[in-house]
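The full complex has more chains than appear here; those shown keep their coordinates.
Each chain gets a letter, A and B, in the order it is written, and its residues are counted from 1.
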Amino acid sequence: MLLSKGDKLLFIGDSITDCERKKPEGEGLFGALGKGYVSLVDALLQAVYPDLAIRVVNKGTSGNTVRDLDGRWQQDVLDQKPDWLSIMIGINDVWRQFDVPFIKEWHVYADEYEATLRKLVSETKPTVKGLVLMTPFYLESNEQDGMRAAMDQYGAIVRKIAEEFDVIFIDTQAAFNVVLEELYSATLAWDRVHPTAAGHMVLARAFLDNIGFEWKRS
Amino acid sequence: MLLSKGDKLLFIGDSITDCERKKPEGEGLFGALGKGYVSLVDALLQAVYPDLAIRVVNKGTSGNTVRDLDGRWQQDVLDQKPDWLSIMIGINDVWRQFDVPFIKEWHVYADEYEATLRKLVSETKPTVKGLVLMTPFYLESNEQDGMRAAMDQYGAIVRKIAEEFDVIFIDTQAAFNVVLEELYSATLAWDRVHPTAAGHMVLARAFLDNIGFEWKRS
């Protein structure tokens, strides 16, 4: 397990991260962490490693692109002084190009995406013990699909930046692809984007497997 | 225009037809026809052919499969004594196989679909002036996609039955495909099934073009 006792682990992202989390705190009682993978990560950490006393904070906000993250980075990340930070962003950056194709100023193209994400990682890495970059994903098996192809491109950018800065990289698309071999995408997400509980578990498992979590501690 | 003055035109189907129509009447004041293609067909008929006094009735019900139509056919179709009848069914018959794959009894497979639809058409055709069969559709451009392929199979069944009984056949998938060449599916439907206003207009236009409607009457 890479996390140490008392570490503060902060997640930031879009609606996949948000999932009705409490605002603005992003932590506390009564389901404050929302209903998605962040809550599952927290539940698994508490259930299996209660002695580590990991403090999980959720700062996801529905609809966000990397441009929005940039706008609230000081307040929602740096001021929070996390020990560990996990970023999953890019779905809306891509999606708006496909569901409102005529409103160009709502699109965040690959160059802006890459530059902004690099800047955020660059300025934050020195302040944390660990940093995790999760790719955006699209629950579509067909790699030739236009939006899937675009999402893969953004995922490749995340991989490139993770390698540049030597931080933990999680290929969420790859994690989903294993399941999509067995199940049609509609079983995992009504709109190919917002996962069911099972889909969020795929994300939580991918995250945990990359930070040394073990289901049966030995 | 194939319809005559005073004809009663009844639509039956699933949520694409339903679209928040008034229940149980399916006609009347204040948006009783719902917000989908049925309302658009009615609006275009009234706007362009007000002298024809066509009476449109909407008996779509969300979530219905052909099995459900069979169960309410006497009350919602035969008892209504329509002059013209339009049927669009099959989306849920297919969809349940893909979004709840483990609950087999919610699936309506192709043989049952074909037998039931044939029975309904067979017993109804003698009672109406005209009958229209619209295929189900799936807003996915990739013909190799599993659910799209299944939907195409059901569409082919509709075509076969239409030919058997010599009734009007409307290939809604083909109508959408023209638009999908220009626009990604997410622009026309959040979940690839429930169309936007533009998507419903595609359906309405396909219907009207098959019954002799002319935008500019001459």
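Here, a contact is a pair of C-beta atoms (placed from the backbone, for glycine too) under 8 Å apart; a residue touches a chain by one contact, two chains touch by 3 or more.
A quick note: this is a predicted structure, and the numbers were derived from the prediction, not measured.
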{"item": "Homomeric assembly size (copies in this file), of which only 2 appear in place", "value": "8"}
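In this section, only the chains that are shown with their structure count from here on.
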{"item": "Centre-of-Cα separation between chain B and chain A, whole angstrom", "value": "40"}
{"item": "Of all residues in chain B, those that touch chain A in their complex", "value": "95, 98-101, 141-142, 144-147, 183-184, 186-187, 190-192"}
